[in-house]
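Removed from the display is one protein chain of the complex; every other protein chain stays in position.
The chains carry the letters A and B, assigned in the order they are written, with residues numbered from 1 in each.
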Amino acid sequence: MTRISYTWPDERIAADVAEVRRRSPLVHAVTNFVAAPLNANVLLAAGAVPAMVSALEEVGSFAPVADGVLLNVGTVTTESADVFRYAAKAAQEAGTRWVLDPVAVGAGLSLRDEVSADLLAHEPTVIRGNASEILGLAGAAGGAKGPDSTADSADALPLAIELAQRTGAVVAVSGVVDYVTDGTTVYEVPGGHPLMTKVTGVGCSLGALIAAYVGVLDDPLRATASASAVLALAGERAGATTRGTGTFAVALLDELSTIGLD
Amino acid sequence: MTRISYTWPDERIAADVAEVRRRSPLVHAVTNFVAAPLNANVLLAAGAVPAMVSALEEVGSFAPVADGVLLNVGTVTTESADVFRYAAKAAQEAGTRWVLDPVAVGAGLSLRDEVSADLLAHEPTVIRGNASEILGLAGAAGGAKGPDSTADSADALPLAIELAQRTGAVVAVSGVVDYVTDGTTVYEVPGGHPLMTKVTGVGCSLGALIAAYVGVLDDPLRATASASAVLALAGERAGATTRGTGTFAVALLDELSTIGLD
Partner (left out) sequence: MTRISYTWPDERIAADVAEVRRRSPLVHAVTNFVAAPLNANVLLAAGAVPAMVSALEEVGSFAPVADGVLLNVGTVTTESADVFRYAAKAAQEAGTRWVLDPVAVGAGLSLRDEVSADLLAHEPTVIRGNASEILGLAGAAGGAKGPDSTADSADALPLAIELAQRTGAVVAVSGVVDYVTDGTTVYEVPGGHPLMTKVTGVGCSLGALIAAYVGVLDDPLRATASASAVLALAGERAGATTRGTGTFAVALLDELSTIGLD
């Protein structure tokens, strides 16, 4: 197992940030209504174009034109379950790279467990979650408490590696250190800030950012690591100048929207 | 009728703030999509863990593990009406304290009137609304204009007391002065700021905050009053340093996330 410590400043990250801005990826996000506004703003800040089309009649036609797709099951409902399934199938068939964010999977909530298992069969390019969710998706008892993680990202790493090897997906585990692995190599992304867990949708926004990065960058593993490093950097910078969660969230978008423009 | 004027600084409020931070209540909120991001951020700022699971298949399994539940009918739809009914039933059966926020009830909108009446039968721990909504729920002509209140909280107090006596719930009426009553005692909570009515979801966020407070504090009446006092304090402080609604909303979260941490 190759381990790479990956953090700003790094020419590779800077190059990926610039390339994403230059390519302006169209990201189709089927995401939860709590995180949706922040998800969209994070994508815009990164230079991407978000589209949050969520109709069964429409998600199929989006997959072939989108650069990347995000499927986040945070507020999946009886009515939207098939929207997710159909969007995953469409992305797989179109060969469009897509990200699975299995929010709160493994916490004893039946519908998202079922839907996420179905989605997994459509070969996501990347699976992103906190330790509890990755453990949950891998079939372990994760101890998830809602969308919050009670497990440590380092504890989830062995199962994340196994999940990557079994599915062929890049697996990203968020935590104090983010781990990004394809089952052979592990990028370790330190940084970030504790306030990132105190603003709703920040974790989900990493999923969105990854969809933008893998959408236009060649290597999905490095692209996922770069997206993680960019968000960690923005969080670190935002946390250095703010104390409350309100100004932190605002500063996070400020940092994301100006990184690489200096 | 005992009347208690309840405002910061007060050792009871400070103790409740600290206890909620220490216990980190898991709050299951089925809420409207307009207020959802702010609701979640207010819960996080207070030290709680929000979960906004909204699937009929999932709400039942959440009630037993959540500390508190919020049911806010602001954007109830044909599809979600049963989600609310089922979540209320599950909370009642599990003995989990829950808050009913009957947004715009009594304004002539049939579905929310019906659903709220159904929910009322499942014994909410707390009913929170503005004067028009409380009058509407109590069966009076409230004159509600959308989610806005055209009635005064003092005018609604007699019917709020009657509603508390009839249902056994704590009733919280928001206004220039907030009133919180169990039918025997009335907490009067002054403070707040006019800009609180100019940011979407602030009233709904009080419902969320109450769900967190009653979820882990012993006395639902005092817990509801403390949640009201905390939001009023945050609003007052935010209003003292800002003029526009954008910075006010940001400052409100800053204050909520730092109260009690000094």
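What we mean here is this: a contact is a pair of C-beta atoms (placed from the backbone, for glycine too) under 8 Å apart; a residue touches a chain by one contact, two chains touch by 3 or more.
In this text the structure is predicted, and so the values were computed from the model without any measurement.
Colleague: For the chain that's not shown, point to the residue among A:Leu26, A:Leu159 or A:Leu233 touching it.
Modeller: A:Leu26
Colleague: Would you mind spotting which of A:Ala18, A:Val53, A:Ala94 or A:Ala154 touches the chain that isn't drawn?
Modeller: A:Val53
Colleague: One chain is left out of this view; which of A:Glu133, A:Asp182 or A:Glu255 touches it in the full complex?
Modeller: A:Glu255
Colleague: Taking the entire complex into account, which one of B:Leu56, B:Leu100 or B:Ala249 touches the absent chain?
Modeller: B:Ala249
Colleague: Could I get the residues of subunit A that touch the absent chain, sorted low to high?
Modeller: Touch set of subunit A with respect to the missing chain: 26, 28, 33, 36-37, 40-41, 44-45, 49-58, 61-62, 65, 79-80, 83, 249-258.
Colleague: Mind listing the subunit B residues that contact the chain we can't see here?
Modeller: Within subunit B, the residues touching the omitted chain are 32-35, 37-38, 74-79, 81, 104, 108-112, 145-148, 197-201, 243-247, 249-250.
By our rule, only the chains that are shown with their structure count from here on.
Colleague: Subunit A to subunit B: how many Å between their CA centres?
Modeller: Computed value for the inter-centroid distance: 32 Å.
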